[in-house]
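What follows is an incomplete set of chains from the complex, kept in their original frame.
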Amino acid sequence: MFRILALSEQGTLHGSDTEEAVRAPPPGGYVWVDLTTPDEASLKLLGERFGFHPLALEDCAHADQRPKAEEYGDHLFVVTQSFQCPHGNLDELRWHELQSFLGANYLVTVHEESIPGLDQVWRRLELDGELFKKGADFVYYLLVDRLVDENFPILDRIADALEQIEDAVLTHSEPGDLARIFSLKQGLVLMRKVLSPQRDVIGMLARRGDPRVSEKTALYFRDVYDHLARAVESIEANRDLLGNALDAYHSTMSLRTNEVMKALAILSAVFMPLTFITGFFGQNFEHLPFGSDALMWAMMVSLFVTPLGLLLWFKSRRWF
Amino acid sequence: MFRILALSEQGTLHGSDTEEAVRAPPPGGYVWVDLTTPDEASLKLLGERFGFHPLALEDCAHADQRPKAEEYGDHLFVVTQSFQCPHGNLDELRWHELQSFLGANYLVTVHEESIPGLDQVWRRLELDGELFKKGADFVYYLLVDRLVDENFPILDRIADALEQIEDAVLTHSEPGDLARIFSLKQGLVLMRKVLSPQRDVIGMLARRGDPRVSEKTALYFRDVYDHLARAVESIEANRDLLGNALDAYHSTMSLRTNEVMKALAILSAVFMPLTFITGFFGQNFEHLPFGSDALMWAMMVSLFVTPLGLLLWFKSRRWF
Amino acid sequence: MFRILALSEQGTLHGSDTEEAVRAPPPGGYVWVDLTTPDEASLKLLGERFGFHPLALEDCAHADQRPKAEEYGDHLFVVTQSFQCPHGNLDELRWHELQSFLGANYLVTVHEESIPGLDQVWRRLELDGELFKKGADFVYYLLVDRLVDENFPILDRIADALEQIEDAVLTHSEPGDLARIFSLKQGLVLMRKVLSPQRDVIGMLARRGDPRVSEKTALYFRDVYDHLARAVESIEANRDLLGNALDAYHSTMSLRTNEVMKALAILSAVFMPLTFITGFFGQNFEHLPFGSDALMWAMMVSLFVTPLGLLLWFKSRRWF
């Protein structure tokens, strides 16, 4: 489904969704064509009207590309991803892929589902057509900046979850902690896989020299690059801290096993000798002097002395 | 065994398998020579007719090379590998090696066994001779593209297997999980070892400037490079997640050992004192007041109080 | 809140905190404008008087940037961080962010809270106006040098804490050790995340060529770069040693579990057979020859021989 936002060379802003409007504007004009859920026909139309390369159009048809920026003659083909975490639930972390063609005075965006961040930029542009005059590259900056900034609330949420887990693990580890640690780690692996190459793609746009990106706008892309670099650094640091938390979990677990073990050993040290002693005097040999008071009291004493001796020996080996 | 597909300068397509047809075509013509299970004689023939370097021919004779692209005078010698996983069983993962000589207007491919992907490209070319006119480099692109795409179903299957293991490990680890984790890891080590240098080889072809690869076809190789880069990134991320699953396995195991340990300690805490108490009153000392009811009831009470006390002490140390 | 320190072209030093004084000085003069807790109005004023870029001013408004040095036309925008550890307590480790604009003859610093190190440099400049004549870049060096040096007492404290933990872990590990190890590791992850990019930023200033930094001052920045490099290397080495300490903790723990286990096994080996033997002779079978002295003494002997045999068998397997 197409929708088109065009600024004519006279500075008038037109919205449209007819296929005829899908075309590169005359010099002095600007156009942003947005295509949701592309089908073969609409991609073919884009190819004809803008002269896009079959390979790029094929990438649009099979959304699951890695972030990249490719130069095809007079336009750039850029693939980026943005994350979303619908109800603040990190388990539902998913991403949108956005394919963009950036020409001298046009921007064409293609995506599978509607992307809230993109819709916001679209509305902002509808309200303030002046922004369009800064060029198609600036409009693309607005879009990318908006989508990149959506990563930060997610990263903050991950950092919060991480902090909670760190505390929990050292004080009262539960089986559920493990599952939470591993789900966080999966999230970070996923985000790093996507954001790290994306940072390099935006870095390329920020380096001055590309004919589609004015020197002025390049400064803005440098800012986006910076945000992405910060996001990637934050992911790395969080991975480190997560490894920390896992180590803490393991250590706490082995510490506890050790403690339980010691309690068991002490219990055994106390009661095993006692059981033997009472067992000894439970034998039915007729010649054992069961009538002797002295022996009985000796038995009584040994019931205290034997475990005490073993406990002292344990103490001397620093077990508790 | 040779088979030859030649496009004459008049645009007529010839199939053949006679040794005479093994030769570089006149200018304007194109030829693809495919040699299966090379023997010494056939390699010598290739060397004579095309002027291939002895070192490259020796590499063809001893298939087990690393992916590489070497320039020899007017032609490129490229070694690539492709994976196959016959019945969707990851344990049977194996690979084919393909040696290719890419000249200005010819392509010579050498391989040990028949490669299904290559046969498909061969048949496609037999049906549509026009494709040949795009050049030998484009035919080589078709071949490489087909072989590289065969990796993705395998990677998808690995990702699926990984996801299953992740779930299994956290909820109900079994001894078999370990074997599956390690077999997956071996598969990933193998694929990375092959695909990572292969990516660089294709990257070299994609960079414009090589006289055998037209600027137009280089764009297509860039696309293949991109696919390989995605495959390698996916392998890396899966390795990360596999390490995750192994950690989860270890943690789950130590958590369970801990729990079993605690149950054992609790059991012992309950029954060891009881056994002692009953053992005490099973002694045969004549002077113990076995006739006293008070003592008997005291014994009865202590049977409840002692283990209870120990359990409360355990509770206070947060063992359950 | 602004405060301004200006050196007029006649060499007279003026202190001020009126907004009018916020402006770039005439050639020959120097000015340092320090803005604490920036609000929108004061940032706008800076933008108007000095011509700062909106992106840089936005960064000032949202303090939580990564260390960076960006060139905007005639001035540099530099973001640095400095650590502080108020009462020598590593758990309270926190950092200040300092945004600086470095022009040919002015320095503008923006920060959220008052930074003690900055205040000291300010006072030093108030007392010795001559320092100003070495240029705005030299003043900036003084500031950065002071802030970087504040990291070293913190690193020393971390190294001390590390050394204590290393000893403790090998001789008498306590549960608290774990928490201390992980809190140290968090501190190091945090410091590396900030100082490692900061080193690169200062390295850029130290490399000669920037028009805002004189060749003479660049030597001084090289010195600061060196301090930061040393700090980062020290962080890396400490991370290594911390990993060491954690390994030591794990190993000590598993060694002790092993020892406790062995003690438990030995205890069981001694007392389980004894309990069986006495139990055997505690049976009430009438036909067991309880009257036989020989049997009684055989029982007595077996009480010594049986556990001894098991202990010797254990010994032969090198358990103690």
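Going by the order they are written in, the chains are A, B and C; count residues from 1 in each one.
Quick note on the criterion: a residue touches a chain if its C-beta (ideal position, glycine included) is under 8 Å from a C-beta of that chain, and two chains touch if they have at least 3 such contacts.
These numbers come from a predicted model, not from an experiment.
Novice: Because only 3 copies sit in place here, please give the count for the whole complex.
Specialist: Every protein chain is the same sequence, and the full complex holds 5 of them.
Please note the rule applied: only the chains that are shown with their structure count from here on.
Novice: Looking at which chains touch which, would you call it a line, ring, star, complete or other?
Specialist: Contact map by chain: line.
Novice: When the Cα trace of chain A is superposed on that of chain C, what is the rotation angle, expressed as a multiple of 5 degrees?
Specialist: The two chains, chain A and chain C, differ by a rotation of 70 degrees.
Novice: If you take the mean of the Cα atoms for each chain, which one ends up farthest from chain C?
Specialist: Most distant chain from chain C: B.
Novice: Please compute the C-alpha centroid of chain A, do the same for chain C, then give the distance between them in whole Å.
Specialist: Computed value for the inter-centroid distance: 24 Å.
Novice: When the centre of a chain is set as the mean of its C-alpha atoms, what distance in Å lies between chain B and chain C?
Specialist: Result: the chain centres lie 39 Å from each other.
Novice: Give the residues of chain B touching no fewer than two other chains, as numbers and ranges.
Specialist: Correct list: 282.
Novice: Considering the complex alone, what residue numbers of chain A touch chain B?
Specialist: Touch list, chain A to chain B: 53, 55, 59, 65-66, 68, 70, 72, 172, 175, 178-179, 182, 185-186, 189-190, 193, 197, 246, 249-250, 253-254, 256-257, 259-261, 263-264, 267-268, 270-272, 274-275, 278-279, 281-284, 288, 290-291, 293, 295-296, 299, 303.
Novice: Quick check: in the complex, which residue numbers of chain B touch chain A?
Specialist: The contact residues of chain B facing chain A are 166, 170, 219-220, 222-223, 226, 229-230, 233, 236-237, 240-241, 244, 247-248, 250-252, 254-255, 257-258, 261-262, 264-265, 268-269, 272-273, 275-276, 279-280, 282-288, 310, 314, 317-319.
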